[in-house]
Structures are given as C-alpha cells and as structure tokens.
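As you look at this complex, bear in mind that one protein chain is not there, while each of the others sits in place.
Our next item is chain A:
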Amino acid sequence: MTIVQPSAGGAPGRPSSSGGGLADVIDTILDKGLVIDAYVSVALVGIELLTINARIVVASVDTYLRFAQAVNRLDLAEHQKGLPELMQDMTQGVAKSKTKGIAQGALEAAGEKLREFAGEYAQEPAPRRRRGREED
C-alpha cells in the first residue's frame, strides 16, 4: 500500500496548485495518452507492468456503511468543525471498522481512505478504489 505525501493545501476560496501526488499521476498516465500499440506492430517490447490501475469509484455496501457512520457521527448543532477534529473522527471510525473485519489502509494525498477487505467481506466484490500495489 502506497502512502502519498499530502500536497500543499490552498487557502479557502483559492484553489491550490501543485504537480499532484502519486494518486493523481496514476489517474493520468495509466489510462490517458497515446497507446503505442496503435502505431507500432513489430518492434514493440513486451514488458511486465506492475498491476496498477487507475482508481475507480464503485458504490458498495462498504460505501453505504461509511456514509451512514459519517452521518451518524455528524453533530448537526456544530457547524464550524475544524479539520483536526474531522481527522480525529476519521481515525476513530477506522478503529470501529476494524472490529467488523475491515483492514484500513493508508491516508492518501487528499485525505482519501484506501481500503482493503478481509474476513467476512471476502464474498463482496472488493471495491478498492485504488489498487496501487507492488508485487515484487
């Protein structure tokens, strides 16, 4: 599981500008750009690529449970919640999830949670949003 350094956050109202982390790179260079096979037939060298795919969002039971948990924790009276508290909540959510057999991955650049599934969820099609794994 890859951990990506957070990119610099922008001031409110002003978009932050950056080169992007590994996650952004994966979104771009793995399924965008010219495909060489369409131009070259003979002199191609087949090379083994690590199994990395662009991230996709697949709505799943896990997504639903996460949203339900987030809205359950939501304090409707408190409208000015700071980021540190949100991060803390996220961590607590992780700890609770683990008791249900969900192994938590790493925090990604934009605060995305990467997840893998284990135990009782093995029956479900694993909706990993990002499969940035190295197998070597």
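In the analysis below, a contact is a pair of C-beta atoms (placed from the backbone, for glycine too) under 8 Å apart; a residue touches a chain by one contact, two chains touch by 3 or more; residues count from 1.
The working rule: contacts and distances are computed from a predicted model.
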Revision key, fill the gap. In UniProt, out of "Ubiquinone biosynthesis protein UbiV", "Aldehyde dehydrogenase", "Sulfate ABC transporter ATP-binding protein" or "Gas vesicle protein GvpFL", the chain dropped from the view is recorded as "Gas vesicle protein GvpFL"
Study note, to complete from the structure: Had the left-out chain been drawn, it would touch chain A at residues 2, 7, 9-10, 12-20, 22-52, 54-57, 59, 61, 63-72, 74, 76, 79, 81, 86, 96, 100, 110-112, 129-130, 132, 134, 136
